[in-house]
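The other protein chains are all here in position, but one chain of the complex has been omitted.
Order of writing sets the chain letters: A and B. Residues in each chain are counted from 1.
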């Protein structure tokens, strides 16, 4: 691509100065930038790196003395990551799926493909599936029968959309994302050891060895608008009703969302986090990497769980939690500090016992 | 589908009452049910929700006063989840893979496909592979050379079955399941830092930087009857002999089973749990979500590990464990309670030291 500083500033809604007609063909980190690339140096800490690169233009922090940095042109970014969103959307070269339906794709004659779609090689579109306008479907994608995909979807290679799944507008799915697998739901003819342990917290009572019978998922998955699902992540079908993911939710890679989960809008689920079946999640919830959530609980609006947290009970609205099991962040910090002092506390207690009882430990 | 209450009750082996000739066409949660759907309200807590829906028939808890709930017909479920198993099996509409071999599938001429199979678009069946009667193979599945799949298998889209893998009857694999990847096994020419740490627990001694040499997996995977593997889960080949998964085991999504693992029958492995190489697992073991198991240990029959548990040493038969590292559930609860009191205990010790030694902490 070729774009002037003026055009770029306008596209990302930012202010520019210097030689606005200067043309750039790409973006780079400050020390790596060639003369035809704009350097991204949105904080003063990158000033030095700028000097090591060859950029003639840069996106800088507000108030930067750009002329002293040897630049010919500059764009100012008051909120750097917002500038990044605009810039990278502009410069994304995509994966090269060609418009139209590739001759090797297997499209059921009853499927409805709206205008402007690009369907890649060896994609499979099932009976009565509906693909919204402008969708880009990568190679080796499977869209199940009766599934619906809203307009503007971008599906990378090898994404699965199961039968009867409904997805809103502007859906993005990274390679290998699985929407609509069957839920993990089994039952034993008689009460099982797991059921006993949930009651007794530590005793399997007289549960005997049994085999598991499958509960099929006759529900599907329902996904709102503007949702993104990461590479190899999985969202399971509901048992009777649909599993629901609200508008604006974003899932990272290798995330697992169990059957019957209902998530509100604008949640973030980071890499390798897992939400068990039938969890109710509010709006604007953030689950960090490798967070786990047990089944059948609720997580209120705005909850944030730090990476690695295991949530074993309901979390009220607005709470910030951490730990295994999850506690309020401030409690976790306090517990953790005390833990690190534990070996010393143990020695203090020994000394106290000696002084008070005139005798030490009997271990 | 159209089914009468009488037929449904008979199919799921339950008792019915009221208008047994009433026909339903589906099932729903109580508040969502239309007049043609049977409401699933198997506990008194759903009684209210029934009133908000339009169901004329319901599956209810034993002894429910169904006429007072305004229903025309009822089925009683003494063990609700067993009723769910029967009902959902009956109502599962499947993924729509057509009987026969889709013309776009690539089937090696030496492969043996038994009668009644459905092989979906763009599936690949390797040389000398054997597919048992009635198997349903979804789109984009790969079955490796010399692999064997028992009768009645259901493989969703993009499942991998590696060369020489042997799978029993009624196997179910969710999208993207990977059976028969190579194990993760490497060696350094000289003793490595990891080997040192295992001996010294804290000192890498004089290990020097080295590269890793690959140990290939010349074993495969051997899976019993009635096994289910979740979406994007992985089971690795054994190094010399086969990795073994016993009859009736069920794996959730994103589960990892390492090389040489031997699991007994009827185990449950929940989402994102990981079992390292050469672990021996008994029968009826349950590993909760995100449980981890280190390599080369054994886990006895009937062990249950709560979600998030990291198992670092052998676990005897029947034990219920939790925590990182895993301890008996009851110990974990006691430790955990004491942890939450830790900050206060630390303050108590300070007060005691002041009283006894007439001086506080020297930190």
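The rule is simple: a residue touches a chain if its C-beta (ideal position, glycine included) is under 8 Å from a C-beta of that chain, and two chains touch if they have at least 3 such contacts.
Because the structure is predicted, anything quoted here is derived from the model rather than measured.
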> With respect to the chain omitted from the figure, which of A:138, A:180 or A:193 is a touching residue?
Replying inline: A:138
> Pick from A:9, A:28 or A:294: which residue touches the chain that isn't shown?
Replying inline: A:28
> Among B:22, B:158 or B:173, which residue is in contact with the omitted chain in the full complex?
Replying inline: B:158
>> For a quick check of understanding: of B:12, B:27 or B:122, which residue touches the chain that isn't displayed?
In response: B:122
> What is the set of chain B residues that contact the non-displayed chain in the whole complex?
Replying inline: 106, 122, 124, 126-127, 140, 142, 144-145, 158, 160, 162-164, 176, 178, 180-182, 184-187, 189-190, 193-194, 197, 201-204, 207, 209-218, 232, 234, 236, 239-241, 254, 256, 258, 272, 274, 276, 290, 292, 294, 310, 312, 324-325, 327, 331, 334-335, 337-339, 341-342, 345, 348-349, 352, 355-356
>> For chain A, which positions touch the chain that isn't shown here?
In response: 26-29, 32, 40, 79, 81-82, 84-85, 88-89, 91-96, 102, 104, 120-122, 138-140, 156-158, 172, 174-176, 226, 228, 230-232, 248, 250, 252-254, 265-266, 268, 270-272, 283-284, 286, 289-290, 301-302, 304, 307-308, 318, 320, 323-324, 328-330, 333, 336, 339-340, 342-343, 345-346, 349, 352-353, 356-357
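To be clear about the criterion, only the chains that are shown with their structure count from here on.
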> Rounded to the nearest whole Å, what is the centre-to-centre distance of chain A and chain B, using the mean of the C-alpha atoms as each centre?
Replying inline: 23
